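Rest of the complex left out; these chains stay put.
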Amino acid sequence: MPDTAAHSLTLAEIAAQLGGDLLGAGDIRIFRVATLATAGEGEIAFLANPKYRAQLRSCRATAVILGPDAAADFAGPRIVTGNPYAYYARVASLLNPLAAGFSGVHASAVVDSAVPASAAIGPLVSIGRGVTLGEDVVVHAGCVIGDGVSIGSGSVLYPNVTVYHGCQLGERVIIHSGTVIGADGFGFAPEGKRWIKIPQTGVVRIGNDVEIGANTTIDRGALDDTLIGDGCKIDNLVQIAHNCQIGDNSVLAGCVGIAGSTTLGEHCVVGGAGMISGHLELAAGTTVSAGTLVMKSIKEAGRYTGVFPLDSHDDWVRNAAHIRRLSKLAERVSELERLLKENNIKD
Amino acid sequence: MPDTAAHSLTLAEIAAQLGGDLLGAGDIRIFRVATLATAGEGEIAFLANPKYRAQLRSCRATAVILGPDAAADFAGPRIVTGNPYAYYARVASLLNPLAAGFSGVHASAVVDSAVPASAAIGPLVSIGRGVTLGEDVVVHAGCVIGDGVSIGSGSVLYPNVTVYHGCQLGERVIIHSGTVIGADGFGFAPEGKRWIKIPQTGVVRIGNDVEIGANTTIDRGALDDTLIGDGCKIDNLVQIAHNCQIGDNSVLAGCVGIAGSTTLGEHCVVGGAGMISGHLELAAGTTVSAGTLVMKSIKEAGRYTGVFPLDSHDDWVRNAAHIRRLSKLAERVSELERLLKENNIKD
């Protein structure tokens, strides 16, 4: 299991690596990131959301990352940058480098392929035949990697991940525990009341810089492959069915489900528990709100929503009953309009 | 991990095994299945959906599976059958036989029961005491099989499946990675604000020819058992609570949830993310649309839906506000109707 061993860096070292304008003493040492409200000695905070700007006055952080417009609001050492949130993310990564905590192949692992000396293979891992690992791949305890899988350089698989045979992972891919890549797609042909299994002969291909959360499932394709584009970020308990194509830099929040053969363009965002039906296309830049079911293709970028509004249970009971009579209600209104018109009742 | 080693068969061999009318040269060799649009040399395609019929004219497949009505539309070798889609599924299975890729008990497995010589037990598997395996059972790496479990002949458990003690799996059952069979049902008795655990003493019993996807959970019963009928097909990330009874040949798509003690008749279909409340009965042949919550029993077969229609976010905001005033709106319409009537305004 990875420990994120804390390092420390001076402000000058940070600015040298990440850029930005350093105002104040460069030799001050930073140990941790923190929020404006909680940061203290040795910690660097950041201002990304203007609504927290007033906190700068009372902030006790050793240093702050902020944008040019707020640069004058903090008196201490600071780094001025156009995107303080992304800068903060990078500082946090410098201070908390991902370390496998182990190296080499653990004696208890069962490894049937040649792996680079730079690979770290944890305890009780199973790696099949014909597996190709790039440099510096980390495979944590309990993972099972099927025959013929390839995993690009710098990728990390957390404990108990399963990758089925033949699947391909890009570089710097992170997969969290319990996630299953490449299980059979859900394909059956009806024959009377029975269902005949259709072999799923495609694989899953995942691009570079993809992160996938815990207990997520991405099925292999039926004939063609399931594709996850570069830079996609996929949260926990997400289901991606066979033959989906997820465009680069798309974001799928927790509990999202995408049915088979659906294509998302680049940079789509699906909120938590959003569900997309099968065989659809979503235009690049589409945002689907949390809890929304998409049943038809979306041709134009934008935000789409379909959620029953929350209410007290009693009010819901009262209102929901009318949903089932809504068509009738609309007819009654049309009838009233007709009556007024026929009786010449107008302005 | 299973590899699906590609075989090849002549058309005559296929027809001999699967039936159908073979038109054209029987000695032509088939290596793969493919779609009408992509198939080429050595590949067999199929026409199941009439809307693709026009593709037959330009199809470059070596052979095609089709129904009697379209048999004249393809000039090359073809197999004519009443259900081309099921036929295709069976051809694909012949060409891609499921092979464990290993046999015997791996040295790293911890097996506390006697297993048949025909069983294939992968690396780092744990099998408890009193476990009964039928012939030709495959248990892939990292699976944990509890005490007293029974698994019927020809069943396959993919990596990292967990089966709790006492559960019973039928023959030819396929369970994909990460799935958990037989965890405790969610049963607690309230006592003030605290919850007292109710031991779950039933098990899960799964029929023959059931396939269960990845990271699905099926809980053991509280007193009686949880039952999954023959031929059921259950997708990824599905939750089946304690004491449910799922009728034969039912299909549950991804992300479906079924609360405790609910009974589904035979051949029910629940679309993705469909949710069924507890203690309900769904008639045989019920179809629940994707994203639909069922809160009462369904007595009559048919398709049922309850989904908020998708809209642009701005339009949704406008319309959703009125949902919470719908009861009031209906009253206003009734009042208008009354006024017109009282004032004798009519046709």
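Worth pointing out:
In order of appearance the chains are A and B, and numbering begins at 1 in each one.
We adopt the following convention: a contact is a pair of C-beta atoms (placed from the backbone, for glycine too) under 8 Å apart; a residue touches a chain by one contact, two chains touch by 3 or more.
Note that the structure is predicted; figures quoted are calculated from it, not measured.
Taking the whole complex of the structure file rather than the 2 chains in place, the copy count of the single sequence reaches 3.
Keep this in mind: only the chains that are shown with their structure count from here on.
Residues 1-4, 32-35, 38, 48, 83, 85-86, 88-90, 92-93, 95-96, 98, 101, 106, 108, 122-124, 140-142, 158-160, 174, 176-178, 209, 211, 213-215, 231, 233, 235-237, 248-249, 251, 253-255, 266-267, 272-273, 290-291, 307-313, 316-317, 320-321, 323-327, 329-330, 333, 336-337, 340, 345-347 of chain B touch chain A in their complex.
Note for the complex: chain A touches chain B at residues 108, 110, 124, 126, 128-129, 142, 144-148, 160, 162, 164-166, 178-180, 183-184, 186-191, 193-199, 201, 215-217, 219, 223, 237, 239, 241, 255, 257, 259, 273, 275, 277, 289, 292-296, 302-309, 311, 315, 318-319, 321-323, 325-326, 329, 332-333, 336, 339-340, 342-343, 345.
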